[in-house]
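A protein chain is absent from this complex, but the other protein chains hold their places.
By written order: A, B and C. Residues from 1 in each chain.
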Amino acid sequence: MLIVMDQKATPEQVENVVAAIEARGYTARPIPGGERVAIGILNNEGPVDGSLFLGLRGVKDAIPVTRPYKLANREFKPEDTVVCVGDARIGEGSLTIIAGPCAIESEHQSLTIAKHVKKAGGQLFRGGAFKPRTSPYSFQGLGEEGLKILKKVREETGLPVVTEVMDTENFDIVEAYADIVQIGTRNMQNFSLLKRAGLSSRPILLKRGMAATIDEWLMAAEYILEGGNSQVILCERGVRTFVNHSRNTLDLSAVPVIRKESHLPIIIDPSHAAGKRDQVIPLSRAAVAVEAHGLMVEVHHAPEEALSDGAQSLYPEQFKDLCVQARSVYDVLHGR
Amino acid sequence: MLIVMDQKATPEQVENVVAAIEARGYTARPIPGGERVAIGILNNEGPVDGSLFLGLRGVKDAIPVTRPYKLANREFKPEDTVVCVGDARIGEGSLTIIAGPCAIESEHQSLTIAKHVKKAGGQLFRGGAFKPRTSPYSFQGLGEEGLKILKKVREETGLPVVTEVMDTENFDIVEAYADIVQIGTRNMQNFSLLKRAGLSSRPILLKRGMAATIDEWLMAAEYILEGGNSQVILCERGVRTFVNHSRNTLDLSAVPVIRKESHLPIIIDPSHAAGKRDQVIPLSRAAVAVEAHGLMVEVHHAPEEALSDGAQSLYPEQFKDLCVQARSVYDVLHGR
Amino acid sequence: MLIVMDQKATPEQVENVVAAIEARGYTARPIPGGERVAIGILNNEGPVDGSLFLGLRGVKDAIPVTRPYKLANREFKPEDTVVCVGDARIGEGSLTIIAGPCAIESEHQSLTIAKHVKKAGGQLFRGGAFKPRTSPYSFQGLGEEGLKILKKVREETGLPVVTEVMDTENFDIVEAYADIVQIGTRNMQNFSLLKRAGLSSRPILLKRGMAATIDEWLMAAEYILEGGNSQVILCERGVRTFVNHSRNTLDLSAVPVIRKESHLPIIIDPSHAAGKRDQVIPLSRAAVAVEAHGLMVEVHHAPEEALSDGAQSLYPEQFKDLCVQARSVYDVLHGR
Partner (left out) sequence: MLIVMDQKATPEQVENVVAAIEARGYTARPIPGGERVAIGILNNEGPVDGSLFLGLRGVKDAIPVTRPYKLANREFKPEDTVVCVGDARIGEGSLTIIAGPCAIESEHQSLTIAKHVKKAGGQLFRGGAFKPRTSPYSFQGLGEEGLKILKKVREETGLPVVTEVMDTENFDIVEAYADIVQIGTRNMQNFSLLKRAGLSSRPILLKRGMAATIDEWLMAAEYILEGGNSQVILCERGVRTFVNHSRNTLDLSAVPVIRKESHLPIIIDPSHAAGKRDQVIPLSRAAVAVEAHGLMVEVHHAPEEALSDGAQSLYPEQFKDLCVQARSVYDVLHGR
């Protein structure tokens, strides 16, 4: 943290800030410049809260210098985290493809889609039993019945399953059925849920919030890591911008940044970013090319009858194409 | 909902879409144009989910025509909702001022600040016992002990208290102590929490999500209203944009829009929008001038020692000025 | 400028960065910390371009510490700049109201509206002769004929006139007719135009770019000031965000920030921010309450027949109300 003083700050004001810094147990190092004084804060363990000093008389700005997260930080743990589920080793040298419908609608629907997913080469099945919906009048998911269908899917196809948890009440039951527990975009900063996830024995797939910076996202992961669960998979799914030709704007530069700053694996959900079927395959190829560790896409055998998000769900035939194209991009980049 | 067909859509594709609309129980009305066909969807009760049709062959776009919310809609309930707590009648012809520290830190701190608030003319006291913090290493609030301090504040000053609930587990206890229960920005689309709030006997102060549209915000309110709780107060606190001179960008145009589209009261939190003390008073005056029903601001008797958000907390003297200025703007606009 | 080194940067890399800083003529001051080294850059006149160092081996970040603008900076010129045109003293203790149609359509139209503006208490008349239009098929303005009508308006009503210049070719002619020359949002970073404006003897009204930060906006002003023209008026007119209930999001916090960081006057254009008539009066009141130095609004005697932006133009009666309300807010804040 660097405290920048006003050009006209008095020596007394500088002294006051130094005292305030030292009162918090840090070391203050004033740096006199030509025009103004700045004060470095040293010897802090963990991040310093800039707002503690921003309001002091004579302070113009408080500029963070180091990242606020620790356990999620590659500087503290240089080697990649690898999450192993079924055959998939997410975060290692391979491409993981997760696919399935937005919502579990019935056993027939789920098994039909899961078979398509497996045949095309998908490694995990996704499907929502508890659905966060903008409208209270929209289909809210089958709940526990949906979880039971997921279990059936795993038994019949051998595919591990990913499903979302929306609250701490249902965490136990979701955890009992799911191989990977998903925390959705709207819950990225539901800190009670993150703390519960930190106690889970399941890997957590943590979607990026719609308006979250990388720092905020990694701090959300930090809650889970700090609780004792080291198995966190990050999932970029588009952020909210002024752009209106896709539902959200897929931020692919997050991939090289996350891979540099953190050791956690990162996958891409192009379906929720696009919101429209015909952008999903191109964005999937791009996600592989930018070196995401995996993809999570929506597939439905009859999208026009889907109870939610039909417009962005691929037909099985399209999903097959996606797998072929994604794997060929992956292979050429990895010299296979 | 208006379905716009591709210019080259075939008559069969148009018929298919008509059939799909009618299969959902709506009336389809094709509108042939010079260049292309559009299809109106009529006789829907409640909102239509455009994505149901967006993926059909030949469909170019699905354009919503009516608002998706119903109970929150002024077209369905023209008269203003007024929430009465203590002396305040929020949503009626008066200006409600809510103030207090970001976090409850101690009985001494809270009582000291509350007395300043009361003396300056604030009508409600705010303070967080459960604090949503970006970092797991930041102060997380005093929890139930904080709620007990709030009770003491009410007893000693007569000010009703507003405090945040972060999860359903603690809803009962928060509800037991609070006069108004706040749902924070990061939980605006925590649908489990919204459903629980719909069962509460307390008024709910619902902050706008950092990246929420008005429609999404009113749909969040709709969850609460639909659950049976008609006492919802909306609170605009800034949205996330590229702008970096304030923590968030206060969207004051939300006030005339909400007042037109909904019957719910709307207040402004300038402290979290600004993130810096010296923008709070000007933005408060602006909030009153744009005809918000109230203000919620952070005050601290010793901001440099505050455990959170010190930089945006007003000194008691500044809060007194704010009250005088805000009320004088209010009075001149209402001919007093 | 503060250069932050990687945690693992070698002493050689630090020395290289120090050498690179000194090669540019600055002073480098390394600040060893617990975890990593930072290097302050001192004795720079004018801003330092961080990208010069960002690419060096071992450098993690380059953090600007001081503002990049100089002539526009209040630290260099503490007293307010006041622009005097006709009766108006923009930037001093008074509220300036500028009004008129989006586009000059005819002498009759302009004179009719100008008389309404004058009668209601507007001090300057605005109207576009050269119109920047998103579509090449939209009305592009009357050009020089429009300028002649503006001259007539000034002669008949005594109101000074504000009109936009779109390119350097037409600068001479616009300057010959206008009392204040406007540079529009889309041209805020048209640097050739800014340089020409720096040579003008007319005050320049510089609108904020749709996605401009305060620093970029003041740097655009700096181009004009540096060219020798000290008469710059800033105009906030909304920025582009995800918000869709207004055409742009009016960023009123820009007013206290500009008033603090710069000595230049700042006015608000609520019409282009809102894009809808019914938000204009509330936002105008808010602009006065936040202490903008003036307002610029669109008025039309027959908005439904306007050739552009009819939806956001006030009726003369509404403009009269706006003036009364805005001035009453102004007066109460200034103790009149």
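The definition used in the following text is that contacts are C-beta pairs under 8 Å (C-beta built on N, C-alpha and C of every residue); 3 or more make two chains touch, one makes a residue touch a chain.
None of the values given here were measured: they were computed from a predicted structure.
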item: Among A:113, A:197 or A:287, the residue in touch with the chain that has been omitted; value: A:287
item: Option from C:8, C:108, C:133 or C:151 whose C-beta touches the chain left out; value: C:133
item: Residue of A:211, A:233 or A:322 touching the missing chain in the full complex; value: A:211
item: Full-complex contact with the absent chain, from A:90, A:274, A:307 or A:322; value: A:274
item: Positions on chain A where the hidden chain makes contact; value: 211, 213-214, 239, 241-246, 249-257, 260, 273-274, 278-279, 282-283, 285-291, 325, 328-329, 331-333
item: Residues of chain B (touch criterion as defined above) contacting the omitted chain; value: 2, 4, 7-8, 29, 31, 33-36, 38, 40, 42-44, 61, 63, 65-66, 75, 240-242
item: Interface residues of chain C (partner: the chain not displayed); value: 20, 46-47, 49-56, 62, 68, 132-138, 166-169, 186-187, 189-193, 210-211, 216, 219, 222-223, 226, 240, 275-277, 303-304, 306, 308-313
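Quick note on the criterion: only the chains that are shown with their structure count from here on.
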item: Centroid-based (C-alpha) most distant chain relative to chain C; value: A
item: Inter-chain centre distance, chain B versus chain C - centres from mean C-alpha coordinates, in Å; value: 31
item: Centroid spacing, where centroids are CA-atom means, of chain A and chain C in whole angstrom; value: 38
item: Numbers and ranges of chain C residues touching at least 2 other chains; value: 241-242
